[in-house]
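Only one protein chain is missing; all other protein chains are in place.
As written, the chains take the letters A, B and C, and residue 1 is the first residue of each chain.
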Amino acid sequence: MQIDHVVCAFCGCVCDDLTVTLEDGRVTGVKQACALGRAWLLGHSAEADQPPALIDGQPASLEEAVEVAAQILSQARYPLIYGLSSTYCEAQRQAVALADLLGATIDCCTSVCHGPSGIAMQVVGEPTCTLGEVKNRADLLIYWGSNPAESHPLHFARYAVTPKGLFIPRGRKDRTVVLVDVRPTASARAADIFLQIKPGRDFECLWALRALIRGLDLEESAVADTGLTLAQLQDLAGRMKSCRFGVLFVGQGLTQSRGKQMNTAAAFMLVRDLYAHTKFAVIPMRGHGNVTGIDNVLSWQTGYPFGVNFSRGYPRFNPGEFTAVDVLGRGEADAALIVASDPVATLPRVAARRLAQIPTVALDTHGSETTKVARVVITTAPAGISAEGTIYRMDNVPLRLRKFLPSPYPSDEEVLGRIVERVTQLRARN
Amino acid sequence: MTTLRLKTWPAVPLEAEAITPDRFVGKTSAEIEALPVHHGNQEAALGDFFAVSGDGTPDIAIEGDLARVKLIGAGMTQGQITVHGDAGMHLGAAMSGGRIGVHGNAGDWAGAEMRGGQIYIRGNAGHGLGGAYRGSPQGMNRGLIVVAGSAGNEVGSAMRRGVIVVGGNTGDFTGAFMIAGSILVFGNLGERAGAGMKRGSIITYQTPKLLPTFRYACTYRPVFLRLLLRELRSLGQEIAEEWFERRYRRYCGDLTAFGKGEILAWEGP
Amino acid sequence: MLRIINGEVYDPLNGVNGEVRDVCAADGKIVSEAPDGKVIDAQGMVVMPGGIEFHAHVAGGKVNAGRKMRPEDHREMAIPRTPLTRSGVGHTVPSTFATGYHFAQLGYTTVMEAAGPPLGARHVHEELNDIPILDKGFFVLMGNNYFVLKFIAEGDFARLKDYVAWLLEATGGYAIKIVNPAGVDTWKWGRNVNSLDDPADTFPVTPRQIVVNLARVQQELGLPHTIHVHCNNLGVPGNAQITLQTMQAVGDLPIHVTHAQFNGYGGTGWGDFHSGAPELAAYVNEHKNVTVDMGQVVFGPVTTMTADGPWQYRLYQLSGHKWVNCDVEMETSAGIVPYRFSKRNAVNAVQWAVGLELALLIEDPWRVFLTTDHPNGGPFHAYPDIIKLLLDRDHRAEVLEGVHRGAQKRSSLKDLHREYSLFEIAIITRAGPARALGLRQKGHLGPGADADIAIYSKAADPKEMFARPRYVIKAGEIVAQDGRIVQDKPGRTFYVAPGYDRQIESAIRDDFEKYYTVSFENYPVQFDHYLPHRVAVSCVRE
Partner (left out) sequence: MPDGKLTLITGRSLKQGTGLNKGKDSSEYREAVTTVEMNGGDMTRLGLCDGDLVKIKTSHGEATVQCRRAELPEGMAFIAYGPLSSCLIGAETHASGMPDSKGLEVEMERIS
């Protein structure tokens, strides 16, 4: 069986023109996908190859696992709900409902992805656009600390560099591509200009560009430690001012290196300054699956995009206080629910270790470092393959994931809904 | 004097904005013990964690490791709090009067968005000292913060009025987006100081590493600084005589903002 | 079943003006008699249909970006959870749950989201579904849509009409929204239009052509609500002229000019900025095809948000505050800037006066509605304050004394002595909006209407009266009592489904696939998922 217009949930590109062939409950063919999407789609089947749940490492039923999970979470005083990037909005809504009910802290992969871009937006705003505007109008593309060739493999071909657009009739030929990074990544090959800056000097470079765009004279010595010459920065500033429609894509090279939210704030302010000269946009290259969806769900339900704490009965936000790395790293969380994410493999060791010390409940489609340390593990159906729901592309465009493969496992939405229901009963009793 | 002694270490963060002279005044120790605190997601009483002695005078002493106790003195308008030990996050945040002394370290956001009063920290302070919470247009707006040790990133971010003194070093982005006010750093001034500042003064006694958007203006003896140093000395701060006498190099910036701020670098002995 | 007895009933659509009579409900509808069931004794109380929010920004990408960017706003109004209700945050850009509860607590039972981009329709519906209690719908941004401009440029009215119908179906939308026609299209290159005859960029069509063509489309499709227009040059001194020209351009065709306050200014710059309300009101008084809503300014913090990208950029330049812009491919743009209306600012004071002037100068209350263009002019929870300003001229005079003298010198407000009656308040907050929206089962208390009812104590202070209804009834059930939510249930979504020729799909598919970045097949919303409680409102050609 062939299914067209499949929406891929693996990375923030959310390509929606895949064709998938199914045979005997397996995906046997994938067209139009990148290596990541293909591996993801081929990695799931309709078979029951794992127990529905594990409690203390022993196979258990879903009912038993939900019961233990609900008990653990409702007894906790500072529970943490974390992850939620690789699931769909309907499940995320249940997770936020659960956090509200429990008085928990809820954080998502945003905090270790583009959380700093979120903070920057709260300080200076964000002039941005959807990816179609890039395709249709952008004649200057600047990638800063972003390596789409490896993180968003179809980004160049589908949205930005090569496609022809409404006002870009010749596609690649009508665009100039600049890559700014600390190393010549695989993406450098796609660029006309590669600017190698020194690690941790992004802020100085961006700040110098702001100065140049405002017409200030700089001395060579002022940019001495950036890894770039004044002439290189002047050239870039000139291109930015004289393009017709420029786009600055910011990656984790900015959000994860020294300066973090100030780096992205500098990038956003740079783009804002450029409005005195031309049209420009900034787009954070949000990564994993539906990380943009959980930002949106949290924002409309609580007012805040990540790192939300309900311990006082209402939502509060303070990155550094209520974000997962901090809550775990300081040893504050006393129980955790991890959904569709593998923090034990990705968060700093101190934080990961805390997850092994406290009772942790993990919902995932397959085994991970986190499921290895979790007290309760519940296997769920993969979103976009065996569970359907809403996903947001990195530019906040919502699409609907479909379910085309049956699964022996329940969806995240269903499991979270059952935990919500059980915790509600336990609360009512007390 | 009302004395609080930590008797039960909180297993999870304890939010205790009830610990302010405003709430204690006129209360018996039993009434003070009954004041509400939040232990994680559960409500508790101050007395569950602290042994309270003395009656409700606006003079509070707290003993114990309070690193997990948040919001001590937050929003206070009067009186005095002395912490014998470390204090948790948001110490004196949004306070508008009174005095807090910490004989230990303070957590992040000490004095954040304060509107008046004084905070003295003998040890180190964390990030966001006297700063703005995320999204807020303004940080500290009046008051005085003195830290004997070092402080973290974003000291005095978006501050509008008041004085912050750091005896040791500061982290990155000291005085970022400052609107006005003064920050004195006697140790090393962190990188990117004054990023985006509109007005205000950052004073350093080491050779600063400046952003490209700061310009050397002149070398002189700023009168306001002499007055400020004298006032700080009168408050008990150690001020070297030569800081009065020698000249300061004035760098103006941030040129991407108003450019009316300044970093004053002491010329040296 | 429910019977409300002894209440003073204001039901303008049925001509009931303060008569004491019973109002009965059964199965969610108003009925003429309900012999059993709960009885509410409304002695000394005022009974009105549930309020209808005619134009507010409550759901979708732009609103959510406003929420994300303003943690400092939320901190001022945290709303704790209760055993019945979810927690949230309030103030200028409330969370979805808080939006539903707060509207219900004010006696409102229906809300219309004023502007959603088609590409973000799923997002709008997801949020609408998380706004509890209220019935809702959303207006679809079309005034700068690629295909709208294209078919107008090609003079292909039949296709334009089919496309609009197709788009309404694809989005689950309710009405045609036009924002700064042609201007937003040119904003995509950083420019704007200044007159009704400046062309757009993608296709050389003018604001005049866009408004007139879409007004015709609305008529021919028989859409229940007129075109809903945010005129060009919003916020700019002297813009009353272009507003007048826009109304003149459509001739006798029905048009709604939204948040008219923001488009009702005289003068040539900020120096001679003054009210243009008298001119606009005079035109509206003479032309029955025109309706407007106030867009009243409320002093204090607001979060301005609109699809009018160029205006929001200008406001950022004027204010220096943080600024979000988001251009949406092929369709529209959006801008967000926090702002504070100050009593001591001359321009703000005039803006405040203009909204009130419009309400007081437009003689027919059926054609002017109470809005703040939430959260642009002010948050919706300020409605009770505005109602008091309309009901009580002494109070109004007193407030006027406290604001910048510009409001007295540069507007006619101090000379306006009209006072609204409760009957008229019922018109501008429920009956009028219901009629203008074409929602026949809303805004009245006749048999067959939805049993959405607000019951207020006749307190001495109208602000208190309207801020805290004694009872709010939605679909026949009490949802709020004395300011407390007593029942949390989902509301419904109104949409329209005018017929169209399926050929339109092949007419747009080629360009769609070339210039959008989503597949044609994945564009339309799935009704079962995004409009789970939906009500189709019929389209009747007039």
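The rule is short, and it goes like this: a residue touches a chain if its C-beta (ideal position, glycine included) is under 8 Å from a C-beta of that chain, and two chains touch if they have at least 3 such contacts.
Note that the structure is a prediction, hence the values are computed from the model and not measured.
A.B. asks: Going by the touch rule at the top, give the shown chains the omitted chain contacts.
C.D. replies: Counted over the whole complex, the chain not pictured touches A, B.
A.B. asks: Which one, A:Pro153, A:Gly303 or A:Gly389, makes contact with the chain that was left out?
C.D. replies: A:Pro153
A.B. asks: One chain is left out of this view; which of A:Ser74, A:Ser111 or A:Thr226 touches it in the full complex?
C.D. replies: The missing chain is touched by A:Ser111.
A.B. asks: Which residues does subunit B use to touch the chain missing from this display?
C.D. replies: 108-109, 126-128, 152-154, 171-172
A.B. asks: If the missing chain were put back, which residues of subunit A would it touch?
C.D. replies: Interface residues of subunit A facing the absent chain: 10-11, 35-36, 39-40, 42-43, 107, 111-112, 115-116, 119, 147, 149-151, 153, 182-184, 186, 196, 199-200, 252-253, 255-258, 260-261, 287, 306-307, 319-321, 323-326, 328-330, 342, 344-352, 366-369.
Going forward, only the chains that are shown with their structure count from here on.
A.B. asks: With contacts defined as at the top, give the pair, B-C or A-C, that has more of them.
C.D. replies: When A-C is set beside B-C, the one with more contacts is A-C.
A.B. asks: Taking the mean of the CA coordinates per chain, how far is subunit A from subunit B in Å?
C.D. replies: 35
A.B. asks: Whole-Å distance, subunit B centre to subunit C centre, using C-alpha means?
C.D. replies: 46
A.B. asks: Which integer distance in Å separates the CA centroid of subunit A from that of subunit C?
C.D. replies: Centre-to-centre distance between subunit A and subunit C: 34 Å.
A.B. asks: Could you check subunit A for residues that touch two or more other chains and list them?
C.D. replies: 122-123, 310, 312, 317, in rising order.
A.B. asks: If you look at subunit C, which of its residues touch at least two other chains?
C.D. replies: 69-71, 75, 321
A.B. asks: Which of the residues in subunit A come into contact with subunit B in the complex?
C.D. replies: Interface residues on the subunit A side: 76-79, 102-104, 119, 122-123, 203-204, 207-208, 210-211, 214, 216, 218, 222-223, 258-259, 262, 269, 273, 310-312, 317-321, 332-334.
A.B. asks: For subunit C, which residues count as touching subunit A in their complex?
C.D. replies: 59, 61, 63-65, 67-71, 74-75, 78-81, 86-89, 93-97, 119-120, 122-123, 126-127, 130, 188-190, 202, 313, 316, 321-330, 336-337, 514-519, 521-522, 526, 529
A.B. asks: Show me the residue ranges of subunit B that touch subunit C in the complex, using the header's touch definition.
C.D. replies: 133-137
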